[in-house]
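Every protein chain except one is present and positioned as in the full complex.
The block that comes next holds subunit A.
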């Protein structure tokens, strides 16, 4: 069972959960414009299987932001999320904004990762953090809104940027931790 990253993105982009997708390429690539923030998200999904882990840099390279999703009912999922954070810190765009999302908050009764543990980890690593539920639509918009507000605004029109959730090429002044749902 996955952490629910595709469901999270679908909920954000289409406001739906487990529903028919109109996108030409499924949930693997989706776009959403947030007019209030003057931001267009171009969201690239990456395959989560271990077999394809080594291919991930081709997807996150150049991304302006990343959302790392784990399942709050699965400790192993949280461990893997921490490994992703390390990898992105080591190999990703140095100015990349990161948000940690503890998904499946609707299953809090089966929780295996406490909110305090995840929050403390996020704070140590300068990540935005919140618990989300794609199923019940809790805090999904907040994760992306927080990223959108923290992304730097170009002072002048920029050339087409590079990849991932890529919105600007200007180094962010706000690449700092943020409690998006606190």
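Basically, a contact is a pair of C-beta atoms (placed from the backbone, for glycine too) under 8 Å apart; a residue touches a chain by one contact, two chains touch by 3 or more; residues count from 1.
Here, contacts and distances are computed from a predicted model.
The UniProt record for the undisplayed chain lists the protein name "VPS9 domain-containing protein", from the options "VPS9 domain-containing protein", "NADH dehydrogenase [ubiquinone] 1 alpha subcomplex subunit 13", "Proteasome subunit beta" or "Ribosomal RNA-processing protein 40". By the touch criterion stated above, the residues of subunit A touching the omitted chain are 2, 5-7, 10, 18, 20-21, 23-29, 31, 42, 44-49, 51-52, 54-55, 57-59, 61-62, 160-164, 166.
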